[in-house]
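Take this structure, written in structure tokens, and hold onto it; I'll ask about it next.
All protein chains but one are shown at their positions in the complex.
All chains are identified by letter, namely A, B and C, in their written order; residue positions are counted from 1 within each chain.
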Amino acid sequence: MGYHEWKSCIDACLQCAAICNHCASSCTKEEDVKMMASCIELDMQCASMCYAAAQLMSLGSSEAKELCRICAKICDACGTECGKHNTEHCEECAEACLHCAEECRKMAA
Amino acid sequence: MGYHEWKSCIDACLQCAAICNHCASSCTKEEDVKMMASCIELDMQCASMCYAAAQLMSLGSSEAKELCRICAKICDACGTECGKHNTEHCEECAEACLHCAEECRKMAA
Amino acid sequence: MGYHEWKSCIDACLQCAAICNHCASSCTKEEDVKMMASCIELDMQCASMCYAAAQLMSLGSSEAKELCRICAKICDACGTECGKHNTEHCEECAEACLHCAEECRKMAA
Partner (left out) sequence: MGYHEWKSCIDACLQCAAICNHCASSCTKEEDVKMMASCIELDMQCASMCYAAAQLMSLGSSEAKELCRICAKICDACGTECGKHNTEHCEECAEACLHCAEECRKMAA
């Protein structure tokens, strides 16, 4: 098992990492930054976690599933927080996080 | 300028990073590993560089173009090396690297 | 040239990356988050850039110096912004950024 079998989860993680970076950066430019504080914090954790999961999967690691199990939890938390805000970046981030959480749960199963 | 305008280059970088990781890992399992030594080395550098470029682009950094200029050089070197080998992982890696180099040159222009 | 010759710059980059992560996370918990917005944004860019430079140096890449040249610029920007705030995390981040910028300029020379 490795890169090709895990491709849809790798892609979901990489997309989610990039969107989380974009969301965090966009949040710092919002009028009410304080309202976005938890969102920024979870975006940063989620971006790091998603990239780590993508790396271990693309390297074919035997620990990839374990990483994905944790990644699903962080994606859920980030997606839930982003889902509370009406900005475009939070909406697309919430969608990417929840899709990634789903892919990661399938991987971890 | 940021995430949405740079999306095709971000995607190319993320795909290239994942494929380079997969190629490096696969190279270590080839019968003749010595023949793959330069390929492994460049894959590792290319994966790191591509992910860095994707991160700075997705964060909307003013240095993103500079990163892409360097990334194009490393992608070219890695793609050229991978292009010398007939394994499936090297072939798909060469293609991803050369596509990413092209996207990065457009970004850096 | 590689890991051992570049060790002090690699260490400065890794320390700076970790402190930038810590500073960004701490900034989101400050009473006046809006005042910290630029700091968070530059911390995220600086953490990514410093880690990328550390990776390319530890891999012995021929592009390591180029990365360090860009890294010095981002570290200077981040250190200057952090230097405007009196919080402990910004003060230690400013110090780490300016030290890293100096190490990166020596590398790039």
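We adopt the following convention: a contact is a pair of C-beta atoms (placed from the backbone, for glycine too) under 8 Å apart; a residue touches a chain by one contact, two chains touch by 3 or more.
Predicted, not measured: the structure shown is a model, and the values here were computed from it.
Undergrad: The complex has one chain that is not drawn here; which of the drawn chains does it touch?
TA: Touch partners of the hidden chain, whole complex considered, are A, B, C.
Undergrad: If I consider the whole complex, including the chain that's not displayed, which of C:59, C:78 or C:101 touches that chain?
TA: Of the candidates C:59, C:78 or C:101, C:59 is in touch with the missing chain.
Undergrad: Need a quick check: the contact residues on subunit B for the chain that isn't drawn.
TA: Residues touching the hidden chain, for subunit B, are 21, 24-25, 28-29, 32-34, 36-38, 40-41, 44.
Undergrad: Spell out, residue by residue, where the missing chain touches subunit C.
TA: Here the touching residues of subunit C are 2-3, 10, 14-15, 17-19, 21-22, 24-25, 51, 54-55, 58-60.
Undergrad: Kindly note down the residues of subunit A that lie in touch with the hidden chain.
TA: So the residues of subunit A touching the missing chain come out as 41, 44-45, 48-49, 51-52, 55-56, 59, 61, 63, 66-67, 70, 73-74.
By definition in this document, only the chains that are shown with their structure count from here on.
Undergrad: Can you compute the centre-to-centre distance for subunit A and subunit B, using the mean CA position of each chain? Integer Å is fine.
TA: Computed from C-alpha means, the inter-chain centre distance equals 22 Å.
Undergrad: Quick one: subunit A and subunit C, Cα centre-to-centre, how many Å?
TA: Once rounded, the distance between the two centres reads 24 Å.
Undergrad: Spell out, as numbers or ranges, the residues of subunit B touching 2 or more other chains.
TA: Counting only residues that touch two or more other chains, subunit B contributes 51, 55, 59.
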